[in-house]
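Every protein chain but one is kept in place in this view of the complex.
Here is chain A:
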Amino acid sequence: MIKLQHVSKTFRVGKNRIEALKDVSLEVHKGEIFGVIGFSGAGKSTLIRCVNLLERPTSGQVVVDGENVLQLNKTRLRLLRRKIGMIFQGYNLLETANVYENVATPLKLEGVPKEEIKARTEKYLEIVGLSDRKNAFPSQLSGGQKQRVAIARALAHEPEVLLSDEATSALDPNTTDAILELLLKVNKELGITIFLITHELNVIQRICDRVAVMENGRVVEQGTVVDVFTQPQQPMTRRFISTESKFQIPETVKSDLLKSGRLVKLTFIGESSKDPVLATLAKQYDVLPSIIAGGIDQLKDQSVGRLLVHLKGDEAKVGTAIDFLHDQDVLVEEVKN
């Protein structure tokens, strides 16, 4: 659906050249929710803006729905943009227009027939749950409601792709959840492909199928959310995930535990959590596992369990026990000093 190939973007600020994107390639498949995560300044915003050419790449290719975006003339680009909806962190609504007008105005400017405008505006306000606030002005709405209006406005063009530029970053956690639910619904029920950028891991966890991690203008890692989440390869990715789900054990506790045995971090994905591996350890390998910390992370359609386990016992036995764990459907990572 969206293909970015070797996209680079350099800004000139006075005499300085800032490379915002360095040779970024990624592909968003039809029907999926693809997320790009990175700390601010990583180039995410520039990347998403290259898709509909709000920002023109310095080099590389952008293909949307089979069309090479960079080769389109102005008129064809305008037509393509109507197939690509976009929502923003700042909502970007007309302050002087009420909810209904905010959704209807762009359609009017595109020359959509009157009846159709009315039908679509009402339909999409219904979908985002704002039918009863048609006459309210943006200043009378909460952040979440404003974002709903913006989503309705984007959907009213009946786009094939929805770009989301940090759409939940200005919202509180509850409202964020509600907006994410809505995006999931848009993806599932209307079949709209979603390409989003965010700095919140929670957003990726909750709704994305695949993810790319960005750092300093490059994509450093990409894959399915489950893979990237459970087996992060890059230090950058680990840092991201650790801010959310690492067991924060104090150094002194850790060194004490390491004196009396070995520490392993176990990650269970989905179904593998059913077998009682720890009990097996105690029974068959004669080691004493004790759980130091644990938790469950809910991903879009899978849950991931994590345990930090201390293994005490004869050194050789602990070794074979760890080998046993490796053979199970469990991700094992040893924690060392």
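The criterion applied here is as follows: contacts are C-beta pairs under 8 Å (C-beta built on N, C-alpha and C of every residue); 3 or more make two chains touch, one makes a residue touch a chain; residues count from 1.
Heads up, the rule we're going with is that contacts and distances are computed from a predicted model.
Enquirer: Missing chain's UniProt protein name, "SusD family protein", "Hydrogenase", "YwgA family protein" or "ABC transporter permease"?
Expert: Hidden chain, UniProt protein name: "ABC transporter permease".
Enquirer: Quick one: which of A:Leu93, A:Val128, A:Ile151 or A:Val211 touches the chain that's been left out?
Expert: Among A:Leu93, A:Val128, A:Ile151 or A:Val211, only A:Leu93 touches the chain that is not shown.
Enquirer: Could you tell me which of A:Gly31, A:Pro106, A:Gly270 or A:Gly305 touches the chain that is not displayed?
Expert: Checking the options A:Gly31, A:Pro106, A:Gly270 or A:Gly305, the one contacting the hidden chain is A:Pro106.
Enquirer: Looking beyond the chains shown, say which of A:Asn52, A:Thr121 or A:Thr267 touches the absent one.
Expert: Considering the complete complex, A:Asn52 is the one touching the chain left out.
Enquirer: May I ask which residue of A:Lys9, A:Lys44, A:Arg120 or A:His157 touches the chain that does not appear here?
Expert: Answer from the full complex: A:His157 touches the omitted chain.
Enquirer: At which residues does chain A meet the chain that is not included here?
Expert: Residues 52, 54, 77-82, 84-86, 88, 90-98, 105-106, 109-110, 137-140, 150, 153-154, 157, 163 of chain A touch the chain absent from view.
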